[in-house]
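Missing here is one protein chain; the remaining ones are kept as they sit in the complex.
Chains: A and B, in written order; residue numbering restarts at 1 for each.
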Amino acid sequence: MSTLQAHGDSLWLKARRKFRADRVGMAALVVVLVYAVAAAGVTLGLWAGDWAEVTGSKWAPASAEHWFGTNIIGQDIFARALYSTRTAFEVGVIVALGATALGALLGAVAGFYSATWVDEIVIWFMGVLDSVPFILLVAAIAYSLEGSPWAMHVAMIATFWITTARLVRGEVIKLKGLEFVEAAHAIGLGELTIIGRHIVPNTFHILLVQATISFVAAIKSEVILSFLGLGVKDGMSWGLMISESTYEVLAGFFNNFLAASVLMFGLVMAFNLFSDALQDALDPRTVTQSP
Amino acid sequence: MSATSEPLLQVRDLSVEFATDTGPVRAVDSISFTVARGETVALVGESGCGKTVTGLALLGLIPQPPGRVASGEILFAGQDLLRLPEPALRKRRGSEISMIFQEPMTALNPVFRIGSQMLDVLMRHQQLTRQQARAAAIEMLAKVGLPAPERRIDEYPHQLSGGMRQRVMIAMALSCGPQLLIADEPTTALDVTTQAQVMEQMVRLQDEFGMALILITHDLGVVAASCQRALVMYAGKIAETAPVATLFSQPRHPYTRGLLASIPRVRERRLERLPVIAGMVPDLRQLPEGCRFADRCPKARDYCRLAQPPLEPIGNAGTEVACYVPE
Partner (left out) sequence: MEILQYSLRKCVAGIPLVVGVTLISFLLIVYFGPDQTYSLLGKNPTAEEIAEVRSQLGYDRPFVARYLEYLREVVTLDFGNSVATDERVSRILARTIPVSVLLALPGFVLGNLLGVGLALLAAYFRGTWIDKLIMAFAAVGMSVSFLIAIIGFQIVLSSSDGLNLFPVRGWDTSTPWQYLRYVTVPTLATVFVALGYNTRFYRAVIVEEMTRDHVRTARAFGVPPARIFYRNILKNSMIPIVTRVVFSIPFIVISGSLLLESYFGIPGVGKVTYDAIVAGDQPVLKAVVALTAVLFVVAQLLTDICYRLVDPRVALR
């Protein structure tokens, strides 16, 4: 029974333990992984390849052949919904990576050079972008890029980076004042090295959580944007399916709407719960009861 | 030692547990002590030894999840505080037993004026009109040495310095004339000059009110200057208790000896290094069967690790020690 061992686990070690004990979080993660596998399968061409083909009659009800029935043209709804999973992940991942990277970069720079003109400019820029409502910004960017399919991604990244940047900036300012930074200066490390190797890694827990939040926000926004015609242009997405279904619904045919809604809700809810569990696990103040 | 023979506070076998990721942890393990009326007792120890938790437990302020009082009795003027229903406890808090905390900067409500907060306490515990309460508050603020109390009473906490805020806390704590004041590291967050002033004021007021004081601290200098008796805690248990003079001149527990030896002093002969107690405080989640200090104790024997030594009187100077090989 040695009392000479250092006892203090790192943030990540503790987080992993806490997360494993969080049943809801683990279940959510499993669901997310199932979706991810589905999306990967579509990309690899394993299934849903026939989403655009007319394989049945108009508005066929759910059957063994067409799990959710067919839409007004006769395309298999389930295949379309499955294909949309891939679109969702594509949008989510691109936006999450882009926004988090941009946010980390600008946030770290602003924080490190806080109270100088560099910081002022970044803050001004954040304030400006914050001031334009999201949909209008997307519309404006889509208008100016004349309907490029990347307008949506650009607009999302241009808006989502801000929260991450703010949090990173705050954390960097806090870290800057800590002694290990002084020590790094004292042994002659260059500024960029200090930022890149010592400060930014201490913000990874923030970045991880923010990335998951951006992912969810991207998927939800895509639905609305595609519905308005500003989103996905080629391919299929849940937003486009819902957009299609608006007339069908008034005629009493709900399968299209339900398929897209339920699938989307499943992924978003699971991801939200996963994100929550992640946050709780990384928060040093929360205590999970021992099993 | 005290005016009346009946002790004001009697703590018996108090244990406080906290739930953690890896199971329940006992921050305070079966401790017992008494405090006489008007006595000044120091509760001394390193960070994490359980002294603050003890203080909180006395007033029933342990946050219920994740903490809980696992066992024991706290007899205050004959009544077991642990068995009292919450409303009865509330009546005593601030009026018969008061507590002040370490961090004066955040102890007061930032959106209400000082006066408002003080009057709330005064009018709640005593049947006073608003004017009477205000006059009493101003008088109390003057007593703790706050300049221009009639003006300060209408100010917000952020308009006062740390030292002033702590004085306000003391004024509030004493305003209803409690029999016992628990002060948890009241001067640690203040600068040295203010520390001395605030301690001096507290002790003077204590005399004036005939109040008992439990001073929770890790500063042995303050203990020597202001306290009559000291309880040394280690890893959730009491290692030694003694009148202060005896504690310093004749420490019995190896831990106490180690503590006293490690105080930096101006010496005739210059030392190469400051003496320290080897090793570290044990992890409360993995406590040994026997004496908790055994691993760091220069005098530990085999039997020390078998069972925990009970707290027992030794000598005739009023010392009690929990050790199988006391000095």
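As a working rule, a contact is a pair of C-beta atoms (placed from the backbone, for glycine too) under 8 Å apart; a residue touches a chain by one contact, two chains touch by 3 or more.
Note that the structure is a prediction, hence the values are computed from the model and not measured.
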| item | value |
| --- | --- |
| Residue touching the undisplayed chain, where the options are B:Arg130, B:His158, B:Arg204 or B:Arg301 | B:His158 |
| Touching the absent chain when the full complex is considered, from A:Ala40, A:Val54 or A:Met269 | A:Met269 |
| Residue in contact with the excluded chain [from B:Val41, B:Ala57, B:Leu81 or B:Leu108] | B:Leu108 |
| Touch with the omitted chain, as defined above, among A:Ala21, A:Ala36, A:Ile72 or A:Ile135 | A:Ile135 |
| Absent-chain contact - pick from B:Lys51, B:Arg92 or B:Lys237 | B:Arg92 |
| For subunit A, residues in touch with the removed chain | 124-125, 127-136, 139-144, 146, 216, 220, 223-224, 227-230, 239, 242, 245-246, 249-250, 252, 254, 257, 261, 264-265, 268-269, 272-273, 276 |
| Subunit B residues touching the omitted chain (full complex) | 59, 61, 65, 87, 89-95, 98-99, 101, 103, 106-112, 120-121, 124-125, 156, 158, 169, 172 |
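Keep this in mind: only the chains that are shown with their structure count from here on.
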| item | value |
| --- | --- |
| Whole-Å gap separating subunit A and subunit B, where each centre is the average of the chain's CA atoms | 50 |
| In the complex with subunit A, residue positions of subunit B that touch it | 19-23, 66, 279-283, 286, 288, 295-296 |
| Residues of subunit A touching subunit B in the complex | 1-5, 7, 14, 17-18, 21, 287-290 |
